[in-house]
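The complex appears here without one of its protein chains, the remainder shown in place.
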Amino acid sequence: MALYRDRILTVFSLFILFSFLTYADSNFGHYTLRILQNIAIFITLAVSYNLINGVAGQFSLGPNAFLAVGAYTSAIFTLSPEEKLRSFIIEPMLWPLSVISVPFAASLLIAGIVTALVAILMAMPVFRVRGDYLAIVSLGFGEVFQVLANNSMSITNGSLGLKGLYPYTNLWWSWGICVFTVFCTVRLVNSSYGRAMKAVREDETAAEAMGINAFRIKTFAFAFSAFFQGVAGGLLAHLITTISPSLFTFMFTFNLLIIIVIGGLGSTTGSIIAAILITWGGEALRFFEEPANLFGFQYDGVPGMRMVLFSVILILVMLFARSGIMGRSEFTWEGFLGWIKNKLSAMKV
Amino acid sequence: MDLSFALQQLVYGLTVGCLYGLLAIGYSMVYGVLRLINFAHGDLLMVSAYIGFFGIVIFNLPWPVSFAGAIALTALLGILIDRGAYKPIRKSPRINALITAIGVSFLLENLALVTIGGRPKSFPTPQFVSGSIVIGDVSIPTLSVWVFVVTLVLLAICMAVVKRTRIGMAMRALSRDMETVMLMGVDKDRVISFTFALGSALAAAGGIMWSMKYPAVEPFMGVVPGLKAFVAAVLGGIGSISGAAMGGMILGLAEVFIVAVQPEWSGYRDAVAFFLMIVILLTRPTGIMGERLPD
Partner (left out) sequence: MDLLLDINGLSVFFGGVQALTKFSIQISRGDIIGLIGPNGAGKTTAFNATTGRIRPSEGSVFFCGQKITGWSPPRIARSGIARTFQNIKLYEDLSVIENVMIAAHSSVSYSFIEAILGVGRYSRDETRIKSRAYELLELMNLGEVASEQASSLPYGSQRKLEIARALALDPKLLLLDEPVAGMNPTETREFGEFLLTLRDNLPIGVGLIDHDMSFVMEVCDMIRVLDHGIPIAWGTPSAIRNNPEVISAYLGTDFNGTTVKHAKN
């Protein structure tokens, strides 16, 4: 019964989201729509990042690299042969990449698969030893990716980057993928696979004594999370239409880290809420870094100001509010309805 | 590759290696004692470079004063970071300390960006380190000689402190077993502060020599050396001081020689460290000198 009610409520709220997006699509300006798409992409990234860092408890710092791999893969597969010929001026593109061109959806799928494979390759050395190394190797991989992308001219076009991507990504693509990611992740976390991930997070020795192959489940979580980060990379590439190796800095990872920490490490709901807050808030705080004229005073804008603020927030949350917004709890209709009932009865009194 | 060319590369490699090593020791010691990857460690290199720069250029202080000041202040900052950011969460899961460390690293970098600006400042190289000594076909930059000597002296001091002094022995004991040390009545926090101070001082010394070698001081200059130094610490077996120094040397030599042998690979120089790290993780997970750590 409750299951039935929850399904109806979920479908209903998806319908509301759909109506809102339809309204937004025809009434909101370009800038607002861009922010809405950023929010969707960041939810996708944060939810999948939370899976490996929060649910499985393996501290990866690699999403920027996975984003880059996904963005490049998808871009390479959608660019038309003519565009490739035009762009690759220093060294021609490697055959058969130079003649391949697939539909956007296929390119996203390929991007996800390639990124997941990269994650599995990384996991092999890393998860064999203690978990801390993952942080450094995944961080290092971001650097290695930049080096590789800058040097493999015939695949990535080096530092020139890839230009002229068709802006396939729109409100529907970004939110569609976002909902799909959240759906897959939530279902996975609630299955035995999710429980095994949590077991490894809580106590690896005990998990192994219960027959859980920790190495396998960690690698799986890592690849699963990388898949969606790769897809998000494809979305991002076709949103901004020009990509280069220097675009995917550690800053992306840092922003995502703040999101999952503020949302509550391990809570998918928290990741979603915080992704909205931080993406939107980050836009709102942009004025700090841009020149402005305040009441006749010329304000030059200080680059780095937002990052100072964000890092202070991150440290403060870790020191004083470690469980973030949601702790490790998740949204349920049961809890939500109870909460509303409480509010209503409080209002009556 | 003829001999003098090889020797020349050896000089270059050892110079960079010494700097990686100095930075790696701090990582290794802190990890040994707290099992924490102190992400902010590399940024101490940047802080020390700025302090040195301001001492000389803005306050017109003599070299020795300015450098000593940079080292002392950086050591102090190391202690403050630990007390302010890491100590309150000593008991919580390691992942939390790691996140805090990343926050501290970003805070230092962006504070520098906001207060000083992103434009690189050119570090004034003192007279006594310029020029070079030529032996046969091999030219040894005076700076390299200084780097070797300073590194060896600091390493010797560091080893002596850790091996012979009471606090050093407490430090080693702490890196083996935290509970036992507490029972023995050693003030744990003092030992940890000392570890941070020592590691930060070495990073500071490395930072000053780094900025003489690559004289551009900017807010993010510590990131890549910091990452590589951590790799060096892993190479040498994390937790071991001599291992960290050796890891630094190996990394420095590997970077220089790979480019020397295959000049067309020069673009991949910054990736060498991580390939080495992966090879090490696959073959000798505890590093070259390391013992197996208890889990």
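A and B label the chains in the order they appear, each numbered from 1.
Just so it is clear, a residue touches a chain if its C-beta (ideal position, glycine included) is under 8 Å from a C-beta of that chain, and two chains touch if they have at least 3 such contacts.
Being a predicted model, the structure only gives us computed values, none of them experimental.
*Asks:* If the full complex is used, which shown chains touch the chain that is missing here?
*Replies:* Across the whole assembly, the hidden chain touches A.
*Asks:* With respect to the chain omitted from the figure, which of A:Leu21, A:Leu36, A:Ile52 or A:Ala199 is a touching residue?
*Replies:* Of all options in A:Leu21, A:Leu36, A:Ile52 or A:Ala199, contact with the hidden chain holds for A:Ala199.
*Asks:* Hey, which of A:Ala207, A:Val231 or A:Leu257 is the one touching the hidden chain?
*Replies:* A:Ala207
*Asks:* Residue-wise, where is subunit A in contact with the chain that is not depicted?
*Replies:* 183-184, 187-188, 191-193, 195-196, 198-199, 202-203, 205-214, 220, 224, 328
Rule of thumb we're sticking to: only the chains that are shown with their structure count from here on.
*Asks:* Can you work out the whole-Å distance between the CA centroids of subunit A and subunit B?
*Replies:* Distance between chain centres: 33 Å.
*Asks:* Please give the residue numbers of subunit B that touch subunit A in the complex, ascending.
*Replies:* 35, 37, 85, 88-89, 92, 94-96, 98-100, 102-104, 106-107, 109-111, 113-114, 118, 219, 223-224, 227, 230-231, 234, 267-268, 270-271, 273-275, 277-278, 281-282, 285, 293, 295
*Asks:* What residues on subunit A touch subunit B, complex-wise?
*Replies:* For subunit A paired with subunit B, touching residues are 53, 57, 59, 61, 124-126, 128-130, 132-133, 135-137, 139-141, 143-144, 147-148, 150-151, 250, 254, 257, 261, 265, 302-305, 307-308, 310-312, 314-315, 318-319, 322.
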